[in-house]
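Input: a single structure, listed below in structure tokens.
The other protein chains are all here in position, but one chain of the complex has been omitted.
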Amino acid sequence: MMMSTSWITSIADILPKLPQIVWDWWLTLPDAVPAFTVGLIVFAIAALMGQLAAIVMVLMERKVLSWFTQRKGPNRVGPLGLLQTIADGVKLLFKEDIMNDAQDKFLFTIAPAIFLFPVFVMFALVPFSTSIIGVSLPIGLLALFALSSISVIGIVLAGWASNNKFSLLGGMRSAAQAISYEIPLVLSLLGVVLLTGTMDLTKIIEAQRGGLLHWFGIFLAPVSFLIFYTASLAEVNRVPFDLPEAESELVGGYNTEYSGMKFATFFLAEYAGLFIISAISAAVFFGGYYSPFGGLIVEQTGASVWLASTLGVPQLKELIPHAEMLLWMLGKTYIFVYMAMLIRGTLPRLKPDELMGFSWKFLLPLSLINVLMIAFVKLFLMDWAENLPTSWIYLGIALLIAIFGVGGFCLWTSRSFTKQLQSRFKQQA
Amino acid sequence: MVFSADALSSALLDNDWTGFLLKQGVPFLSPEFILILTLLLIIVLSLFSVGKTENKPENAINSPVVSLLASNSWNLAMGGTVLALLTVIAHYFLFFFNHFDVGYSVLYGMFKADLLSVASRTFLLVGFIIVLLMSKRYVATFMAKQASEFFAILLTAFTGAMFLCGSIDFVSAFVSLETLGISSYLLVGYLRNNQQSTEASLKYLVYGGASSALFLFGLALLYGLMGGSTSLETLPLALNSGVKELSAWLPIALVLVMAGVGFKISAAPFHMWTPDVYEGAPTPVTAFLSVVSKLAAFVFAIRFLLPFAGHVGSVTILVSLLALLSMLVGNTIALKQTNIKRLLAYSTIAHAGYLLLGLTVLQYHSLATVLFYLFTYVFMNLGAFACVLVTSDLLKTETIADMAGLGKAKPMLVAMFSIFLLGLAGMPITAGFFAKLFLFQALVTENPITLGMVLLALVASTVSIYYYLNVIRTMVVAEPSDAVKALMGQTESNAGCALMAGGGTSSLCGSTSMRWAMILSLAGTLLLGVLATPIMTVCDVAMYELIQAGKQLEPESAQPPANVGGVTTSASSTNP
Partner (left out) sequence: MDTLVFWFFAVVSVLMAIGVVFAPSVLYAALCLLSVFFCMAGFFLLNNADFLAVAQVMVYAVGLTIVLMFGLMFTGNQALPAQDNKWGWLVKTIAVFSGLSIAGVLAKASSSFVPKFVTPMAEPMKQNVIANGTATQLGELLLTKYILPFELVSVLLLIAMIGAILLSKKTFSDQGSGVFFSFDEGKLVPEALGWKKDVGLE
């Protein structure tokens, strides 16, 4: 008894001092350990955020789709069915993990991990406020897409290791699709990079601080946004580009053979990927964590200062703007997530040849024209914009890009025109 | 020329683009720009060629649309090349009147516009015109539907060669070498339904990839040795810095770079690809590879090796090793060849040996004779390949034995072929004789050390006479083979044998462009012998100026390497 009480008291003595002790010990460590640990912590938080986002989105998708089709959706587990995803997760955890003998065990196991990891790392690169960001890289935008392209290897490996023709076809389709759509994707972002002169996401968002008129997705580079959103839907295998896992033709595509937690990993990573591309859309094209009215509302109205002084908590002055930023960013992100679900509820799946044709014959030329136009605007019109009411110039630029975009659309979709020309020529000859 | 970002920004501020371009010497690149514009034009026009894909292979030649297209892309390519040649000739006047005695650095020291690059580009362009003349009917016959792409790729390869002639920076040298190389892989495999051609292309690709990697590794080592500079003009600076690590690393870097260059000029240990590629590739492409690629790579080798003139030891050993091996391998294996294209491939290797011999001592007159040799080689080899093209088209075979008695059927053709082969053997009358004479003479007089090697080279070229004359003997003296008999039957029924071939049955030999190709080659082969003195003078002046330009970059007077872009720092200036 005596022993234990003294033990408890000594713990009680130490406990308040513990942070100081840990901090002192931390400082004595060699340089490498803190850097490595911070990296691990950032990754852990990012992974946690990814999982949370995925859990919310799975439920959201089921609910939203059921509203579209006039059903109730999940409504049994928890209030309004809110705990459905968690129940599903628990079910998947306890499911039997089936592997058959003909499969390549090593690759079969490692494929979901290769698919999942880069998506989690991407969470560390997305800014949710000026300070809620894992790492702010000078080439953050490019790094995001380098990471997103890694996941494709996971899909291809999963398809191959499954030893199943449907899986293989799914993997193949995924590889072809990812390579094809990556080009318009990056080219569409190139326009924004040209306009801002940086690939740092926080700086790109800073460039859109002025509000609605300064958002790239509205007036400055709407074509870029459309290309980006379309191509990134294809990158994360969403309907109408979900050919790699087309249930009705390939059973389940690359994840046909997967069960239990491995399947859940694929599932999780896909939703996390959708969240990421929505977040990038919001950040690059729709002002990120700034409000549509320019800056932040709490700062414009002085609300944060007022609250901090009335409540007597000076830290709130710093915290409230970040809360608002987080709110804007998450709100915008979920709007794009919702849009993806809306598209899923609306559009049918493409055929393989249509899919490739759409990328190479339409999106790619269009994005090239778009980049050219934006370069033109940057070179010749930006100087004038300094002296004139900016918004009108932006409008003019937007119109110009739109006209060229539509022109490109007409030119490249009308293959029938070329064919007519050919047949006419043949008749003459 | 030291890099400064200010030049561009000040030009941008003043809106003085013309001044900026002139200051950077961009007009000196006008032939290359013309070639690039031409090839882009060809690609774009081929996009709009309506009905191009509608024809099946069998009626490709008969279709007026397709042959029109084929000849149009050829016309464009030819027009561009001639225009480029005119601009290069205009550069001579610039040199005479403005007297850029040490040349002019173009675009931040990426390209050197001096007499060497201008002279070599002139002969490259003339050679390319001959290649185009050779390929006109060939392309229309065998690859009519892909004609425009063929000429676009050919022009790209040629543009790479043109840039290589003036490259004085590792980056531009490597890029132009790759432009030449990658386009060549495509061209070699252009007869896609022909197994030999595809195999040759693959072989060339694999060997080429490996040698490019070695070349790049060598350049990377030199980049480190030169303290973070990629310009060849800072190479003497690093060499004279007297740092003792140089002695350990320089030979390695040198070997690696020469492996890359040796591949392009098909010198002996790197020659494995040559016979297969020469045999498998479409014959105009073979001609292109054997001449254009070789001339450009040699000019780069001269530029690259010249800074080593003060440290000639390792260069002499390495280059003379390459030269001896090339002469040995080329001449001995050529003796046993039965296929005429393979024979010419080994003869090419042997010639690379003679030419490398001139690079061993790195003195200006011997280098000048190498240049002269290269110029004459352009005409002799192109002429020989033109004759091979016609003969193989007439006889439908490339075997030497099947060419027996061809002299009775096509005397003019055989006469021409003999002149080209005699030229390659180094017989009098032709320019080949003077080329060999000048080269050996210069080697003997400039440096007695090489006397032994010159004797060896003489023996080697004596051996080479045997296999060249053997071909001539087969064609002239021997009884007609079956193929030739069949040909004679045809020509009797089809009267109207024109200059050398005539005959309505064959599409190639009767074509005017083919005749012009042969006439141009013949004229070159004979005229360069007659005009040996003036052209030799140009070569001498070019080399003299090159060496003078190198001497201006003495270690004392030269600037330390610029701190390029702020990414790397130079070390050689801090470690004298």
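Order of writing sets the chain letters: A and B. Residues in each chain are counted from 1.
Note that in this section contacts are C-beta pairs under 8 Å (C-beta built on N, C-alpha and C of every residue); 3 or more make two chains touch, one makes a residue touch a chain.
Just so it is clear, the structure is predicted and the values come from calculations on it, not from any experiment.
Within the complete assembly, B:Leu39 is the residue of B:Leu39, B:Val285 or B:Ile349 that touches the hidden chain. Of A:Arg71, A:Lys91 or A:Lys351, it is A:Lys351 that touches the chain left out of the display.
Touching the chain that is not shown, out of A:Ala143, A:Leu187, A:Ala221 or A:Val298: A:Ala143 (per the contact rule at the top).
Touching the missing chain, out of B:Ala152, B:Ala200 or B:Ala425, is residue B:Ala152.
Contact between chain A and the absent chain runs through residues 31-32, 35-36, 107, 137-139, 142-143, 145-147, 149-150, 152-153, 156-157, 160, 168-169, 171-173, 175-176, 178-179, 182, 199-200, 243, 351-354, 356-357, 419. On the side of chain B, the interface with the absent chain consists of residues 3, 5, 8, 29, 36, 39, 43, 52-57, 106-108, 110-111, 143, 145-146, 149, 152-153, 156, 159-160, 163, 169, 171-172, 174-176, 178-179, 182-183, 186, 189-190, 192-193, 224-225, 227, 243-245, 248-249, 252, 564-569, 571-572, 574-575, using the contact rule stated above.
To be clear about the criterion, only the chains that are shown with their structure count from here on.
Averaged Cα coordinates give chain A a centre that lies 52 Å from the centre of chain B.
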